[in-house]
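Have a look at this one.
Heads up, one of the protein chains got dropped from this complex, but the rest are sitting where they should.
Naming follows writing order (A and B), and every chain is counted from residue 1.
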Amino acid sequence: MNQYFDIPSDLQHSYLGLIGLHLQEALLPVLFGLLIALPIALVCARFNWFYAPVLWVTTVLYAIPSLAFFVVLIDYTGATETTVMIPLTVYSLVLLVPAIVEGTRAVSPDTVAAATAMGFGSFRRFVQVELPIAVPAIMAGLRLAAVSSISLVSVGAIIGNQGALGNLLHDGMIYHRDPLIVTSVVTTAVLAIAVDGLLVLAQVLLTPWQPHGRAAARRARTGPGDDIGPGTDPAGDNVTGKDLTGTDVTGKDAAPQDAAALGEAAR
Amino acid sequence: MNPHVKNTLSSPRNIRLAALAIAAVTAAPLLASCSSSSSGSKDPLAAPKAKAGTVVVGSNNFPESILIGDIYGEALKAKGINVSYKPNIGTRETTYKMLQNGSVTVLPEYNGALLAYLDPKATPTTVDATATAITAKLDSKLTILNPAPAEDKDSVTVNAATAAKYHLTADSTIADLAKHGNEITFGGSPEFKNRQQGLLGLKSVYGLTPKSYKTLDVGGPLTEAALKNDNVQAADIFSTDVTIAQEKWVSLKDPKNLFGFENVLPLVSKTGLQQNGVDALNAVSAKLTTEALLDMNAQVQNDKKDPLAVAQAWLKSAGLA
Partner (left out) sequence: MNLLHFLNSFFSDGANWHGENGIPHRLVEHVEYSAIALAIAAAIGLPLGLFTGHTGRGGYALSAFATGARALPSFGLLVLMTVWLGQLGTTPAMVPLVALAVAPILVTAHEAIRNVDPAPVDAARGMGMTSLSVLFQVELPVALPLILGGLRSAAIQVVSTATIAAYISLGGFGRYIIDGLAQQTYAQVVGGAVLVAGLALVTMGLFWAVGRLVVSPGVRRRR
């Protein structure tokens, strides 16, 4: 086992330390990305014409290979964690802005109209109605962003030991210790899957009105044509007085679904 | 239907409880790791915030440099000096800049390679002349300390098949290979490709122009694998590489001293190191021989020992720690 977990001293971290560093370098950018994406998406949702140029700019940024991004940034931010985290923030942004915009756009006009009739202003409507309904689509974007971010941190190894678990790759090569490379790849993959799973669970917590569990799976199999009305929802999740959002979403399973697929396609 | 729904396994309430528990458990260490690094005290990779009096020992991105960096650092620690490491940074082009801007105080160097970087045209014939030439060109904030007898040169090394084909032996020179230049693919690092002590020098000094150049790593596993598999017939391999003997490769002689003298020496920032530190490093250089270096490289490469442990053991045996 020691061949796998004896971390060479030049990495200056224990195995667990590398994992912590890796999560930090990968997930902080996703968090920053989300914080920046929300206001951008709000503006895009408010002004339709703004979305196309935003999509173009973010797509161009996404096309820049991470390695080149890192190397160019060294000149400005040095061979530091910041240099790794800035591009990852940008990539997260690229995934999250379309996910939020498409998700909020998929909200039924009836719901929007109902909220407006209740006296919601556009900002309050965005935050309290459209965003919650768009959670599945946003989470789909977040999951992609988190998983790709965790994978990309490793590339930071090339710019001088800034790749957390990825640094094991370089060390595994120069010391001829192949097991370290296996450790790096497997640990990174497991981290990505674990974080992905956690986000799925977080989504369950965030969308209590969404059907979950076996009943939902059964309904899903029957297809969108055979929609079971909210009143007969066996999961019993809709009797929370949240009819405004609840009824609408259960009847519109396909909408966030489609937005998620679009989010994927927009990459 | 909905992919998010698909992933659920049991009743909603249980899942939410489990989710809450898992989220709490995993968030804690994550938050802890964030907060601990933001305090900056334990994170060696963060931007240089070295306290006054802390010596930052850097090294280039190959094992021997990391090893010698460890030796320097541990020798300084033995004299009670505060040391922090910044190992495994990158190529000389990168590390030299970091010495200039003060983020690294001490760096293991090789006199010939350093001079070739500073002044590609210099061709000194003695170790002392090399030192003089380096000092003349060095950034005024930097200086070199005494060179060790230990040498590790770049070498033009051919694999066994190529040696047999062209009848090359340990007495052959690079010029003997130059005749067959148009038949061989040469392997080396990206920086070797346009350094004077590299492809440029091989051409101008020995007339060796290989058919093609394959960009690999700094005498590391890629280069070794390429030479072993005959992807390249000749490559830039460090003379202290333990693989040369193992694979019966032949390192060609360099009578025109293209690769000059390659004695190990510390390159240091003048203001960053006190006299006791200078003395400690000079004491290391006095005892560091090529044999010692070869032996330590073998311990790291073959016995998979940690370079820091190897460095500490050597310092102890040499009476320096």
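Everything below uses one rule, namely that a contact is a pair of C-beta atoms (placed from the backbone, for glycine too) under 8 Å apart; a residue touches a chain by one contact, two chains touch by 3 or more.
Here the structure is a predicted model, which means the values were calculated and not measured.
Engineer: If I'm reading the header right, one chain is hidden. Which shown chains does it touch across the whole complex?
Structural biologist: In the entire complex, chains touched by the missing one are A, B.
Engineer: Just to verify: which one of B:126, B:140 or B:194 makes contact with the chain not shown?
Structural biologist: B:194
Engineer: In the complete assembly, which of A:34, A:88 or A:169 touches the absent chain?
Structural biologist: In the complete complex, the chain left out is touched by residue A:169.
Engineer: Of the residues listed, A:68, A:113 or A:205, which one is in contact with the missing chain?
Structural biologist: A:68
Engineer: Please give every residue of subunit A in contact with the chain that is not shown.
Structural biologist: Subunit A touches the missing chain through residues 59-60, 62-69, 71-72, 75, 144, 147-148, 150-152, 154-155, 157-159, 163, 165-166, 169-170, 172-173, 178, 181-182, 184-185, 188-193, 196, 221, 223-225, 254, 257-258, 260-262, 264-267.
Engineer: Could you list which residues of subunit B touch the chain missing from the display?
Structural biologist: Residues touching the hidden chain, for subunit B, are 1, 3, 6-7, 90-91, 93-94, 97, 187, 189-191, 193-194, 212, 214-216, 221-222, 225-226, 229, 231.
One rule holds for everything that comes next: only the chains that are shown with their structure count from here on.
Engineer: I'd like the Å distance between the centres of subunit A and subunit B, where a centre is the mean of that chain's Cα atoms.
Structural biologist: Inter-chain centre distance comes to 38 Å.
Engineer: Contact residues on subunit A for subunit B in the complex?
Structural biologist: So the residues of subunit A in touch with subunit B come to 3, 6, 8-12, 20-21, 23-24, 27-28, 78-82, 136, 139-140, 159-162, 167, 170-171, 173-177, 194, 198, 200-205, 208, 210-214, 216-217, 219-221, 223-224, 235, 237, 253-254, 256-257, 260.
Engineer: Help me check something: in the complex, which residues belonging to subunit B touch subunit A?
Structural biologist: 1-8, 10-12, 15-16, 18-20, 22-23, 26, 29-30, 32-34, 37, 44-47, 59, 61-63, 66, 70, 85, 87-90, 94, 103, 217, 220-222, 300-301, 304, 306-309
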